[in-house]
Structure formats: C-alpha cells, structure tokens
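Yeah, one chain of the complex is gone here, protein chain that is, but the others are all in their spots.
By letter and in written order, the chains are A, B and C; residue numbering begins at 1 in each of them.
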Amino acid sequence: LSSADESFADVGLLSPVRVGTAVEAATGDRAFLQAMLDAECALVRAQAEVGVGVGVGADGVGGVPSWAAEEISAAARAERLDVRKIALRARAGGNPVIPLVDDLAAAVSARAAPYVHRGATSQDIVDTALMLVAARSLAVLGDDLRETAEALERLAARHRGTPMAGRTLTQHAVPTTFGLKAAGWRALVLDAAERLAAVRLPAQLGGAAGTLAAFGAVNPDPVNSDPDTGGEGCVGHPPLTPLTPLTLVDAFAAELGLAAPDLPWHCLRTPIADLGSALAFAVGALGKFAADVLLLSRTEIGEVAENLGGGSSAMPHKANPVRATLIASAARQAPALAAILLGSLTAEDERPAGAWHAEWQPLRDLLRLAGGAAYTAAALADGLQVFPERMAANLRLTRGLVVSERLVAVLRDLVGPGEAKALMGRVTQRCAAEGVPLDRDPELSALIPADRLVELVDPVGYLGSAAELVDRALTRALIPTSGTGTK
Amino acid sequence: LSSADESFADVGLLSPVRVGTAVEAATGDRAFLQAMLDAECALVRAQAEVGVGVGVGADGVGGVPSWAAEEISAAARAERLDVRKIALRARAGGNPVIPLVDDLAAAVSARAAPYVHRGATSQDIVDTALMLVAARSLAVLGDDLRETAEALERLAARHRGTPMAGRTLTQHAVPTTFGLKAAGWRALVLDAAERLAAVRLPAQLGGAAGTLAAFGAVNPDPVNSDPDTGGEGCVGHPPLTPLTPLTLVDAFAAELGLAAPDLPWHCLRTPIADLGSALAFAVGALGKFAADVLLLSRTEIGEVAENLGGGSSAMPHKANPVRATLIASAARQAPALAAILLGSLTAEDERPAGAWHAEWQPLRDLLRLAGGAAYTAAALADGLQVFPERMAANLRLTRGLVVSERLVAVLRDLVGPGEAKALMGRVTQRCAAEGVPLDRDPELSALIPADRLVELVDPVGYLGSAAELVDRALTRALIPTSGTGTK
Amino acid sequence: LSSADESFADVGLLSPVRVGTAVEAATGDRAFLQAMLDAECALVRAQAEVGVGVGVGADGVGGVPSWAAEEISAAARAERLDVRKIALRARAGGNPVIPLVDDLAAAVSARAAPYVHRGATSQDIVDTALMLVAARSLAVLGDDLRETAEALERLAARHRGTPMAGRTLTQHAVPTTFGLKAAGWRALVLDAAERLAAVRLPAQLGGAAGTLAAFGAVNPDPVNSDPDTGGEGCVGHPPLTPLTPLTLVDAFAAELGLAAPDLPWHCLRTPIADLGSALAFAVGALGKFAADVLLLSRTEIGEVAENLGGGSSAMPHKANPVRATLIASAARQAPALAAILLGSLTAEDERPAGAWHAEWQPLRDLLRLAGGAAYTAAALADGLQVFPERMAANLRLTRGLVVSERLVAVLRDLVGPGEAKALMGRVTQRCAAEGVPLDRDPELSALIPADRLVELVDPVGYLGSAAELVDRALTRALIPTSGTGTK
Partner (left out) sequence: LSSADESFADVGLLSPVRVGTAVEAATGDRAFLQAMLDAECALVRAQAEVGVGVGVGADGVGGVPSWAAEEISAAARAERLDVRKIALRARAGGNPVIPLVDDLAAAVSARAAPYVHRGATSQDIVDTALMLVAARSLAVLGDDLRETAEALERLAARHRGTPMAGRTLTQHAVPTTFGLKAAGWRALVLDAAERLAAVRLPAQLGGAAGTLAAFGAVNPDPVNSDPDTGGEGCVGHPPLTPLTPLTLVDAFAAELGLAAPDLPWHCLRTPIADLGSALAFAVGALGKFAADVLLLSRTEIGEVAENLGGGSSAMPHKANPVRATLIASAARQAPALAAILLGSLTAEDERPAGAWHAEWQPLRDLLRLAGGAAYTAAALADGLQVFPERMAANLRLTRGLVVSERLVAVLRDLVGPGEAKALMGRVTQRCAAEGVPLDRDPELSALIPADRLVELVDPVGYLGSAAELVDRALTRALIPTSGTGTK
C-alpha cells in the first residue's frame, strides 16, 4: 500500500517540474512534520542547556532536565507518527501543532511529557519549521543554480564569438553572439542565487503573544537562590546575571542553525515575504532562459535543442523542448504565489487569523517550483545543443538588412542623415520585394566600393562589444552557497 | 505503509481548510489518474459506438471493436496503477499521459493494446480529466454552498429584526439588523453558486493539433462505398451520411456526461479561465462571511461565536474562530491562483509550451480551497451562535451617537441645515467628552420634547428598510445544483 | 496650459495600448467626475419623481421639489468643477464625494443646496459612478470586440482551406489551416463579448449602512395622512400603498439606465468582481490572438504581418508587430488587476476600510487595458496580412515529417504497431540527418507505391476536420451589444 492508494494525496502528478527532485522531498508533509519535531526538540534542548541546574519556578517554565530533553529528542521522529492523522486533527485548532504535541507527549514517558512544547505557541513551531524547510530547500536550490551557472558559463565562453541574430520585438535587429546571450542568462542566475542567499531565515520563539512571558526568567543568580553556598561558591567569580528568555531564543536558534530573531516575528513577516520575492525572482530568472530556449528551438529557427527532447507517442519526429516547457510552466505560477506571501505582510494583531495560515501552502509551492525549475535548468543548460551553422544561416535570412543600422551610419557620413534614411528605405524595399541582397544593391554599390560593401554587410563585423561584455560578465563569481540563509 | 511514509507527498498538513473534505478526495492525484483513465475509456467506447461494423481504414483510426473497448474499460482502474511512478515518468514528456498510456496498454491483451489512446493527444486526456474532476468537485461544492445558504437563510429569518450597529470604516455608523447582514452573506453565496453552475465544462478531443485528423472519417456511407449492395440494403432507409470525427467528439462527451465542445480548446482556454474566476469568486464570497465573523467574534465585540471554538493548549479560555480563520486563509490565496489561470488564456500555437502545464496545480488548488471553504462555511453558518444582547449593548456604546444622522435630519427641519450641523457638533463633543447621552443633552432637550427625544435616539426606531430588504433577499431561490456544468 | 504642464498627471505616456482610445476618454478622472454628478442628479430627480407633492417629513428625506432637481441637474457639469482640487480634498475623507457635494451645493442656490446628496452616503455615489463608467466603456468595448470578430470571421472564411503547420510545444506537429486558427481566435472574442455582456451593472443606493434609513418613507398614503381630504380624493382609486425607499432605489436605477439592485451592495461586491473577471478574460482572449501574431510574424516564420509595422529610428528594415505587442503588454497586466478586485470581495462590515478604496484604480486600469486591447485588436485583425505561400513553405521544412502521425497509422496496418514505430524512427533519423524527404525514403518506398506515398506525405491531404470545424465555428453569432449590462 502506498500513497498511490490514497486518493487525496498529491504525489506530483500535476507538477512534473518538481516531481522526484530533492526539493520535493525536502518540502513534503513528512519533511514538514520532521521540521516541526526538530523545532520541538531544539526547544527542550535549549531549555535544558540554558537552565541547567535550575529548578522550575512557579512563574515560568525555566529549565528542562537533560534527560527529558534527550528522551523527547529520541522520540521526535516523523516516521513514528501518522502525518495524515495529524493533518486531519489540525482542522480543529487550525494548525497541526496541537495534535503533534499530543502525539509527541504520548510517545514519551509520563514524567517527560510535561516538558514537551513548554511555553511555546503553535506558531513558534510552524514558523520555525518553515524556516528549516526553507533552509534545507535553499541549500539544494543553491547547488542547482550553481550548476546551471557553470554550464551557462561554459556555453558563454565557448560561443563568445558565435554570431547570431539579435532579435527585438520578434524581428531580427542587429547581430549579437550566442555567448552574450548565455552570459546574460548566467547573470540572471547569479542574481537569483545572491537574492536567495541574502534571505535571512530566523528561528521563531515568542510564546502566546510574542512577549516570551511563558518562558519565565531562567538561571537566576545561584547566590541568592541558595544562600548556603553563596559565600564559597562564588569566590573569584563574578555574580551571575539572571538569564532572560532572550538567551533561550538565541540558544534555540543556535540549536537549529537558524538566525536569531531580533523580535518574535509572528506578525512581522519579513522572512516569508523575502523568501517569496527571492524564490519568484529565481523562477523568473530561469523563466527567461527557458523562454529563449523555447523560441530558439522552434522548428523554423532551430538554433538550439535540448539533448533529450520529449517524445510524442503519435508523432515520432517531434523533439519537444520539455525541460524549457516545464521551467516556463513554473515561471507562470511563481509571481502570483509570491503576491500571496507579500499580501500576508498585512497581518493584524499579535498573531493573525488567516494571513498566517495562507502562507504555508504557497510558500511550499514556491519552494517546489523554484527547486524544480533550478533542477531542470541545470540539466537544460548542461545538455543544451547549439547549432552555430543554423545561427549563421538565420543571420543571412534578411540578406543583409540585419546590419542596416550600420549602413545608415556609414551613409550618414557619405550623403547626410536625411538622404541616408531615404536611401536605406529604397534599399530595404528592393531587398524585401525583389530579394536583392544588400551587398549587390545598385544604389549602395554606386556609393561604396564592392569589397567594402561586402565587409559592411557581413554581420560578423558588426558585433560591437559583445565579446568584451561576455568577458566582463564572466568575471563575476557565483557566491558560495554554503550556510545559506542561516547567519 | 501509508503516504505518511513518503516524505514528498502532500497529504493536507499545510492546508487544514480542505483536509479531509470530499473535494480533497475528488481532486487528489489518484482521483486525477482515474479521471484520465475514464477519458481513455470513454474514447474507446465512443470509437466503438460510432464506428460499429466499420473496418479500420488506412488513413485513420476508425472504429474500435466492442470487445476491445470493454477490455480496456475493465482494466482502467487507478488502483491498479502506481500513480507515483507515473508522476515520475511524466517528467520525460512533460505530462502524465505518455506513461499512463504505456501502463494501460500493458494492462490489456496484446490485441487490445493498439486501441488504447488511438488518435488522441495527451492534452485531450488531461483536459478531459480536468473537466471531470471539476464536475465532480463542483457537485460537492454546490451542495455545501446550498447548505451554507440554507443556514444563513435561517439566521436571516430569525434575526430579521435583531438590531445591531452598522459599522463603516470600522466605526459605528447607523443601526442595521443582523438579519440584513446574514441576508447579504446569503446573497453572495447564491451569486457564487450561480457562477459555478454557469461554468460550461466541455470534453476535450482534438488530436495532435486540434484538427481531429487522426480520427479519420468514420462510418462511411455503405451505399456509396459499396454500390453493389446499395439497391437492396437501403430499402426504406434514408442514405447514411458519412460520420465525421465531430460525431465522435459528441459521443465522447456524452459518454462522460460533459458538454460537447464547439471547437477543440487546446489553446482556447475558456473553461479553465471561467473555472478560475468562478472558484475565486466563491472563495471570496465566503471570505466576506468569514471576515465579518472574525470581527464580530472579537473579544471586545462578542456578538457572534463559533459553536466549537478552536482551543489553545496553553490558554484554556481561548475559543478561537477557527472555521472563519480557515476560510479567511483560503480567501487570501484564491485570487492569485485565479490570476494564473486567467494568464493562461495567453497560450501560443495549437498547443502551448508552459501555459497549459501551468494550469494543472493552480486549478486543483483552487478547487480544493473553494471546496474546503464551502465545507467549512456550511459548518460555520449552521453552528453560528448569535448574541442579540451583546449587539444591543454595543449599540448603546455611543450613547445615541449612532443615530446622529437621524437627529441631524430632524434638526434640519427645526433650525435649518447649517445650524443643525453645528448643533450636532456640540452635542457630539459633549457626548464624547462628558459622557452625556443624547437623550439627556441640554441643547437637544430644549428643542425636542423628552419622550420624542428618547424615541428618536432609540436605535431600534431607525432601522430603515432593513426588514423589507431581508424579505426581498430571501425570496431569491438557490438554483438547483444538479447537472452542474455538464450541459 | 494643458495637462502636459502638470507633472503629476497621467495622460497616457506609459500606456500606449490605450492612449487616445474612446475608453480612455470614458474612464478619465473628469469622466468619473461627470458620472458622480450624474449619480447625484439621478438621486434628486428620483426623489422628486417618487415623492411628488409630499412634504419632507421629520424622520427622513422624503420628496425633493422638481425645481430643485432641475436646478441641481443643470449645475452638475464636470467642466464647471476643478477635478484636481476635488482629488486633493478627497484625502481628508478618503473619497472624492465629500468635496464634490460641497462644490455642487455651492454651485446651486441656497434653497436648492440642502437637496443635494440627501440621504446618500459617499459610496452610493462612487459605486454608481463606477457602474456608469463601466457601462459606457463596455459599450465601446463591445463594438471593438464585434469589429474584431468580424475581421477574424473574414480571415477564417477566406483561409478556410489555407494549410499551415500546426505547432505544439513550439514544434511542427501536424498540418492545420489558418482558417481554423482564425476561427479559434474569433471564438475567444465571442466568449469575451458574452462574458462582458452578462455582467450586471446595478446602481448603488443604500445610505450610511445600507438600510436606506435616511431616505425615510416616501409618498405616504394621503388618505391616511390627511383624513380630511380622504373621502373625495380617492373616489374610484384604490388606496395608495405607502412607497418605501425601495421604490426610490428602482427609480434611481431607472434614471441612470442601470440595473436595480436586490440589496445595497456596499459590501457585497459581485458587480466589481464580475467586471474584473470578465475584463481580464477579454484581455486574455485578445492576448492569445496577439501571442500567435507575434510568433507567426517572427523573421524566420513570416506567415503574417501587421499592415503597419512599427518602425525603428535606427533600423529601417524593421517592421515590428506593434499592435500585437501592445495587446500582449495588456495581457500581462490584466490578471493581476482582476486578482485585486476578486480580493476585494473580502470586505468587512457594512462598508469596508480599504477593500473598497482599493478597487477604483485597478477597475479603471482594467477597463482601459481591455478597451485599448480591443481597439488595437480590431485594427490588428482588420489589417492582418497573411502569406499562404510562406505557410506552405514552412510546412515543407520538415520534408514530410509533419505528417509522420499519418504515416505511422498507415504503417501500423501494413507492418503492425511495433514495427511501424521502429520504422518511422529510422525514417525520421534519415530525414533529419541526411535530408531525405519522406516521399523518397527507401524503406517507405519499398512498402508504399510512389504515388500513394507522395499523396500521403502531402500535408494538404491531412487537414482532418479543419474545414468542417471552421464552418461550425462560424455559425456562432456574435451576441448583440446594445444595452450591455444594464438589464
């Protein structure tokens, strides 16, 4: 029996762009469940660490004994719990933490149970889990973006001087190079990687309304709490300052490798909005790459091809640009999902009724779309077949008109700007109507020596700074992805 | 082993609004798989039906033998296939139909296998499945909207004359009734039901590029094709017109209970865009209801409560309006998803590379959000507790200022418009600063007899046409939901 | 001095798709101002009409004398007011009605002034103005959509049998016809026109909180209110029923040619959401047309061209598909704007703080984008140049592979399905690698007689039901646009 037998489950059938990827696995419901358990464990461990040797005071939670932290940590394994049953029970309270805490408490001894989730609110656990899942996904994403950038770098370097038609508003404009195009794709990928790496992923710990009240004051001065040992125990030691719950927050974040928050951010949703924008940026950046591949691989253009075109059962000749298609499908979805997350900045009260709950699924979907797009883009870039001869052939399609800008500039010096424009108008018409190539045009030939004209009309001679731009763009390094988002 | 053990699966943990609902089950991956299989079966059955007795011609697909249609139909059961494996293999071609067809062909005899998916393109199957899943979901949705409307009708009738503060821009404005508010909620629910019922859900059948070419001409006129038997065989029968593939399309749609399309709509995405808008409308309509419940159940207002407030592990007094919260969470997501679907109208070519693929997941998510919101709204409306005494108490909070509009109108006749405004300004200030209720204000008392003043200040006397509006609104009937979308 | 000298004004510089169109003029700020004035006038006229001969009672507004209604109507001309100053003063109250009412009252005599805006709330006026502006815009839009559909109908009829490559996932798939493509564009345009025509545009009148309280009871039965004259005045007449404010609402709507609302809809935003969805649909439908034109007019494809390609200052040969580009720019904006309007369904209270205000600009922008796109599409369709010979040439690009689906079907009967697929794989490879056209392929030639092979490979022979589909599609009539939305 597998999830295939549970009709309600989404196992990727409708989202081929991400199915089977590492980010899909890192963002599934069981992965979220584990992340929530990780948050619960980090809390008890941090409480144990910060509050060592301190009794639990009447006013707060205080320390947790090490043995309890260990016992709870040992039990907190997602595979021991039933994620579907937790999901179903989540409806009653509106989030999965209440049933999760019940199940976790039931999985440990009666004396350890009271230490589970002590002082925390549901949102502490869900938000921290979202950040953990994001951190794990971004690590994978960063790797795939780096692979994509490296493959594009190879393409840009190899085709630094490969001429092709520069196209604007769908028409051949002037020549460019495939290297410059690939360097541009790479620049966007680097932009994406930088934006993702810059997102700060903080742990969440605030308690019911973000005041940390339920965490009490921990580690009170032992001198005062135990007067008998005061005189001796402290010789040569500065008196201990009572630790506030903010210390617990720092320890909690450190346990998880997440950033320590300045403030509880239950209703200050910067990390979520930032993630949304950066992820949508990444998908959009890859979407540009895919959009170009889709155009360049059209039957009539044929300048690139995927090395593994998707087949068709009925049409054996078809080699569909499937990878680019899947990336394009992600690019059409991501901006709207980011808009939902940006909208959740407007969250009322100390913890909102709806704005928060609206974030979970779109954030997961965005992680998956970005993860899937990056994984797919790495393969697309690595396997992209480039056909310089088709590029050259297409460049000749306009019989020289693709360098008309250059000829106008030359003619301007010869006959003045007004006449240059008029003359080129006539040349253009002759070329379009009668098929006269520019280097054989009678009017042009009368003004410009034949060999010079051939030279001027050669697209390869009008590549401008394309090579220099490629060189400059390739000096930019991909930032390292290690430690993404957790500083 | 269950889906809980597959870390990649989404089993509803992050979407409590829809978890466990009938629409969730109707829209899961296995449900989609079954709908695709249903489409494949309907195709072979329609081919068998339309092409009875006709040989398969060299140019097309023509008829399918009945036994093959039956064998394929018997095998086409989702529980026999592995939906996850199909999902994984969908990456290669960009959609799940290619592996699905392979698996279905493998599940039947070698002589039946060639009849599977004959003449169809992947999009024929996926789109038809989307429509089937939508039809099944809309049936459930319609029921839940009807239940919601019925419960709101009861509330509106019961509270036809229950006064409460009408609030505008967050402030008490003039009195209204809870009945009018509930009637308004109901009107929106009826609007939603009508919009959903009006969405036309057509089957999809077009073949590779929407020309139906691969379906060939079926059932050619035997009279003409075989002149020798013409004289006898047709005695008393009108000559048969050769059936075109359009007949097959109609038979295919009829098999599935879907509407017959005018044209193949591979790149004419009206049904998807309509669904998106109508579903987002429905979620938004319920979102209005939820938004009001969230406000009216705030601690300070307390005019309504859910009968089953969501608890809090740490704060036993809390009765969170969880149902309204979950609906609100859906309302924040739906418009963006509809925008994706509206965006997919811009789909290039005969079948697009990306725009189509971008529809599947958002459409499913919208169905689930709408299904979950409607299910939740039915329970919310049915169980809503209403506290008329709190409404009355809140109405008195402004000490009569809530009817200042009425007093200005009265004073206008007594002292003229300019002075009326100035006088009410002074009254308002006295009331706000010194707590003098309006019916004891010295200036007003000097102008208006005491009993008339008490009467004028009574909010119950200034309900306008609220009751009449409720009556009118409740005469509107909920349209029947049977046959949703399949005409 | 013109608006060019007012740096804050938007006069269309950044939105070429709509600049100079009739919808732009119908939706400008002065047009909105006039619509608000029209609403104020309709109110006083309706009050005069419904309440003729009735004194203004202490409890309400009651009748307005005819002379006052006439005087106010005569003064209510936008060109007499300063729209910018009204806009600036709108900040204080959050909407433009308060300053507008002040200005209108100041523009009439002191005795008429009190009848201005009597009983109404700001939202009554703004919402009614939005509906008026929408109705005026939709009338223009409907005309442009009709013109577009007519031009596309001509194209579809003329090119009913013009073969071209059917393209799927960017690749040549099987042949289709340009007529079928144009018929599909037209079908979407008709869908759009129907959706726009179905939007119900109601007047808005509810007073402060939608109870109509401030409109009082009008035209009370003279028999009862004045018993002295009762005996005579009513001889032979049924006793008059006191008219409720609902009668006033109906009269108000009738004055404006708008639909009468069931309920005040201050917080029931169905008309706005419906407009948003229908307008975004229209833009998306035209976006599909534009997307195809952009592809078909690419330099390498060249199957269509705009008759008035946009020039380039530097590149005289360029004939940019500017109209299609502008429509495409609208199609990228519209879905998000519709999402804002769908989001405003979630509007709290009797009149919301923000959700309502958020509608105005996006609704106007959507009207303008749709109006501009339709205006542009009519010109694009009317002037579209079609090049059948380029279509034919492109169809030959794959040397016959574009009909491989057909050959597989034929081969299946000759050699069985498995071998048919394998054989076509070899044929495809030879064709792609060595340029062997399919009708000269040695393996195929060995199996199929030469003339039959030539026939089979001819794309014109594999158009399926394209012509029949065109015929069927063209039987669908464009619905009349007169009376759009005002029933």
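Structural remarks
Simple rule for what comes next: contacts are C-beta pairs under 8 Å (C-beta built on N, C-alpha and C of every residue); 3 or more make two chains touch, one makes a residue touch a chain.
The structure presented is a predicted model; accordingly, all values stated were derived computationally and were not measured.
The omitted chain makes contact with just one of the residues C:51, C:163, C:210 or C:343: C:343. Checked against the full complex, the candidates B:301, B:392 or B:454 give a single residue touching the omitted chain, namely B:301.
Only one of C:44, C:64, C:83 or C:463 touches the absent chain when the whole complex is considered: C:83. Where subunit B meets the chain that is not shown, the touching residues are 165, 167-174, 294-295, 297-301, 310, 312, 314-322, 325, 336, 339, 343, 394, 397-398, 401-402, 404-405, 408, 421, 424-425, 428, 431-432.
Contact between subunit C and the absent chain runs through residues 1-17, 19-20, 24-26, 28-34, 78-79, 81-88, 90-96, 98, 101, 117, 119, 121-122, 208, 214, 290, 294, 308, 310-315, 320-322, 324-333, 336-337, 339-340, 343-344, 353-358, 360-362, 364-365. Residues 56, 58-61, 94, 113-114, 121, 166-170, 173-177, 180-181, 183-184, 187-188, 191, 207-216, 244-246, 262-264, 266-270, 273-274, 277, 280-281, 284-285, 287-288, 290-292, 294-295, 328, 331-332, 334-336, 338-340, 342-353, 405-406, 409-410, 412-413, 417, 462-466, 468-469, 472-473, 476 are the ones on subunit A that touch the missing chain.
Quick note on the criterion: only the chains that are shown with their structure count from here on.
Between the Cα centres of subunit A and subunit C there is a gap of 36 Å. Separation between the centroids of subunit B and subunit C, computed from CA atoms only, is 22 Å. Each of the following residues of subunit C touches two or more other chains: 167-170, 173-174, 294-295, 336, 339, 343, 405.
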